[in-house]
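All protein chains but one are shown at their positions in the complex.
Let's look at subunit A:
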Amino acid sequence: MTGAKALWATLANHGISTVFGYPGGAIMPVYDALTFYPEVRHVLTRHEQGAAHAAEGWAKATGEIGVCMATSGPGATNLVTGLADAMLDSVPLLAITGNVARHLMGTDAFQEADITGITLPITKHNYVVREVEDLPRIVAEAIRIARSGRPGPVLVDIPKDIQLAPFHGEIPTPHARPEISAPSTESIERARSLLLGAKKPVMMVGGGALDAAAEITALARAWDIPVITTLMGLGAFPSSDPLWLGMPGMHGSVAANRAISEADVLLGIGLRFDDRVTGRVNGFAPNASIIHVELDAAEIGKIIRTHVPVRGDAKVAAAMLTQGAQKILTPEWKATLAEWTSRTVTPETWGAGYAVKAVTERLSEHDILSSDVGQHQMLAAQLARFERPRRWINSGGLGTMGFGFPAAIGAAMAEPGVRSVVIAGDGGFQMTAQELATLKMYDIRNVKICIINNSFLGMVRQWQEMFHEKRYSEVWLGDSNPDFVKLADAYDVPGYRATSAEELPAAIDAWLNDPKSALLEVVVPHEHGVFPMVPAGAALYELIETEPGRTPDLSDAMEHAAEEANKA
């Protein structure tokens, strides 16, 4: 057996069924050995970035590790964006890269890049395999590290001569799943006593709590605590529950942002207080005592001062906190929240929001909804309904344009029986549009692409409109956009188009009912914004509720934000 075969055998032993990748000189022995392992399916994407995001989509939908693979040098560096994305969103990912033979490493050889050096800050851990005997052990360890604790990406770099070297050792079996760590009973007791005294409690749930959705829901209902879910946490608590207040932060709901600003106790679970969530930190939850339940100790107290740190698994912590619950929702707090919740934005006029709402309304709670990055992403987060965890896939931490479509492919391949819908902008879709070929090659039938075409890099345009006096610098795409329906057609993917509210319902039906993967282009007005919005550098309570022009007193907040923008 060669090192390359040992690699596949180890992956197969760990239940890895699918690897997304792209071959090249320095990983050819691995691709050669692949032909002997039919139990592992390799998916050839059209760019290594596509492979990384597809593996992420797989992981985000299933909670299981995603695997991607690339050759040395340019192949490996093309994985970088996906690794950074997985790092910030805590996605369990294994990246395998080939490298030049050991004696060439460090000599600037053809297609050599120091990929472990390059990815040092954006991986949870990384390895160069230096002896073939170590290869399977390292791969097994990499899988364990990627999955354990706070998950993340791990890269294993394998020099070509090691792939070819004879291997005589044993192929390892998977490590036992590490025990889930329980928080101390004292910290839970302190959290409980704080909650018992609360008059205006609110719970805030992040992506670290997705696998604790059942426990979170039980906890919230037992205490009657209103729930806010972050962009990454959407789905950890059902949107249909009256206790749900929406998403917090820059494009969060009025109810969520106001509730945080007024709360006296904030129970945060599985989140890291990203600045897009907190707004100006010293204006975040100014009246609240904060309980922070988090597995990663380094996140406790990193951004926000914590009154009761609870270190441990969200599932266990939520279950512990549910015991001895008492209903604490006061009529006053309930009434205040109800007033805020009524202030939701429902896009009545034709535009991106209208289209996103019309599309997401047609989806079932079993469908997987992915998004790319931009206005359409925030609109989807605001307008779609999330009843279950792991049905909402997007790039939260890195905000990676080009993420949505390949991630939707990965999710679709992980769950072939499930509809995998992606909403993308005309800008971001073009960053990984070549993956249409992947749909065609593998005859993937459950991906539905919706492009919201506003002819602009919409999100950037919105900032320019608000904070740069409408100087629309380098954000106009309209003249150069392809005919998206024709583009899809070139890959044998059926395309549909709607350009008005009247055309939309029929187009959506045709698109969703098409037995194949299909693309829907929705052409919308150019200059629509996403609101509510908390300008960068402002506090959550300084949110702008509706599109300027329709409300009178925004000048202060906008001026403040413009100053901040100029400072940056």
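Keep in mind that, in the parts below, a contact is a pair of C-beta atoms (placed from the backbone, for glycine too) under 8 Å apart; a residue touches a chain by one contact, two chains touch by 3 or more; residues count from 1.
In this text, contacts and distances are computed from a predicted model.
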(message) Considering only the chain that is not displayed, what protein name does its UniProt record carry among "Pyruvate dehydrogenase E1 component subunit alpha", "PadR family transcriptional regulator", "Acetolactate synthase small subunit" or "Hydrogenase expression/formation protein HypE"?
(response) "Acetolactate synthase small subunit"
(message) One chain isn't shown here. Among A:Thr217, A:Thr306, A:Thr360 or A:Asn394, which residue touches it?
(response) A:Thr306
(request) Determine which one of A:Thr2, A:Thr71, A:Asn99 or A:Thr116 touches the chain that has been left out. (result) A:Thr116
(request) Can you work out which residue in A:Ser187, A:Thr230 or A:Gln430 touches the chain that's missing from view? (result) A:Ser187
(request) State which residues belonging to subunit A touch the missing partner chain. (result) 116-117, 120-121, 124-125, 128, 130, 144-145, 148, 150, 175-176, 178, 183-184, 187, 190, 193-194, 296-298, 300-302, 305-311
